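Quick one: the structure is below, and I'll ask about it shortly.
Here the complex is missing one protein chain, while the rest keep their positions.
Order as written gives the chain letters A and B; numbering starts at 1 within each chain.
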Amino acid sequence: MSELAQHTGQVLALVRERKPRVHCITNTVVQGFTANMLLAAGAIPSMTTSPEEIANFVAGADALLVNLGTFDPERRDAVGIALEIAAEEGVPWVLDPVLIECSPARAIFARSLAGREPRVVRANEAEFAALIEGAATAEALDKFAIGHLTVAARTGAIDLVTDGTRRASVANGHAFMAQVTGIGCAESALIAALLAVEDEPFGAAVGGLVALGVAGEIAAEKARGPGSFAVELVDALAALDVAALNARAKLS
Amino acid sequence: MSELAQHTGQVLALVRERKPRVHCITNTVVQGFTANMLLAAGAIPSMTTSPEEIANFVAGADALLVNLGTFDPERRDAVGIALEIAAEEGVPWVLDPVLIECSPARAIFARSLAGREPRVVRANEAEFAALIEGAATAEALDKFAIGHLTVAARTGAIDLVTDGTRRASVANGHAFMAQVTGIGCAESALIAALLAVEDEPFGAAVGGLVALGVAGEIAAEKARGPGSFAVELVDALAALDVAALNARAKLS
Partner (left out) sequence: MSELAQHTGQVLALVRERKPRVHCITNTVVQGFTANMLLAAGAIPSMTTSPEEIANFVAGADALLVNLGTFDPERRDAVGIALEIAAEEGVPWVLDPVLIECSPARAIFARSLAGREPRVVRANEAEFAALIEGAATAEALDKFAIGHLTVAARTGAIDLVTDGTRRASVANGHAFMAQVTGIGCAESALIAALLAVEDEPFGAAVGGLVALGVAGEIAAEKARGPGSFAVELVDALAALDVAALNARAKLS
């Protein structure tokens, strides 16, 4: 799997070179942090959710993130328009079904979106279980990925990525990552940034998770708690290089 | 009052052990910071304001925060639904009538909410004055607490907590706390987190204010300005222990 770590470094370098614009329909809790993480990775964030202008923003974007953490009617309308444009223009998109296990209405909406060919679906175990209406085992996610022509990226202490034929697991990260809001959202955004420069969903999903996991480990070495960790994480992502990825990636 | 400091340490330990979910209907300015402060305390935040799903989120929550800093029709509808469910399910809730002195419409709404049995109302002096339509003296707050079956927590340089029969004052804190947005909102959220594990409103209000005040003093010792203070505050809250509370609490 060392070629995947190497590949991640190359794709990150491409992000920094091309500065793709990643349009994020995401929740208001994490907008600022997500924007700063995308900037740290070298991408350019935009975040409007207005139905009147979402089409223009998505048409000119290099990738799209649809995060369901804020679930108001305006955002749902915006998602519908955004996905039509993304399909027309070939903009790759990532689905992040935040906390759908807490809300049947949100889960139904997420399931309908999963049928619209997201390149990657990133979620934790509880969210995937709600999405597929069953235990989110590796086998179930293989099946989901094949059935939906997507890549499933299940994050947790050890992340699992599958496109139905290949699986990778990523063991990078740090316990502080569960104590900062928006880390999962940042993972999804970072995957979208990688997709923006190279539309190979399996590699982008693995790459985004390895990159954030390694940055998290570097940040944790300097942090004194979850507050300083969040700050160090942005710094570490901005400074992340191939050498650190090769040395630290825990891929299997 | 040393038993209150001791008690605060015990309740904080319970929060870390049980990881209660605190649902926050709060303003978009502070959502990220509030979520990070709750996580630092050991609680799990959720923050949807969608009327379609708020009932599900509140029914499964261990405590509810209603913060009026963003006052749009959707949030008002969500508050109405949330309080019905909270009453049915016995979910304790905290009212934070942000800046109601600037907005008659918001003040009227806050007064109607105060009649729906919040366990604690936390506000600064100007906000309490607008809420009770008179000077927010200790005597007036005693009366308010008795009349509304609640605990009033008036924060400022010295905080006052009263349930109408008991009063406590908390003299912890630091001037930096007035230079960071969302500190008052974080106090209210922290009180909700304590209420989630032990529904004793007087102790929860005192505990939340002591905990944040002591964390603020520790953070200020390391901070170089309000920016680093906000970061250190999250770290200090995450590391707060009984020893620090006992040594530093200024309760009377």
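By definition in this document, a contact is a pair of C-beta atoms (placed from the backbone, for glycine too) under 8 Å apart; a residue touches a chain by one contact, two chains touch by 3 or more.
None of the values given here were measured: they were computed from a predicted structure.
> Touching the left-out chain: which of A:8, A:28, A:124 or A:179?
A:28
> Considering the whole complex, which of A:40, A:120 or A:185 touches the chain not shown?
Of the candidates A:40, A:120 or A:185, A:40 is in touch with the missing chain.
> Using the document's definition of touch, tell me which of B:70, B:137 or B:246 contacts the absent chain.
B:70
> Since one chain isn't shown, list which residues of chain A touch it in the complete complex.
Touch set of chain A with respect to the missing chain: 28, 31-32, 35-36, 39-40, 45-50, 52-53, 56-57, 60, 74, 230-236, 238-239.
> Go through chain B and note every residue touching the omitted chain.
Residues 27-30, 32-33, 69-72, 99, 102-106, 178-182, 223-228, 230-231 of chain B touch the chain absent from view.
By definition in this document, only the chains that are shown with their structure count from here on.
> Report the inter-centroid distance (CA atoms only) between chain A and chain B in whole Å.
It comes to 33 Å between the two C-alpha centres.
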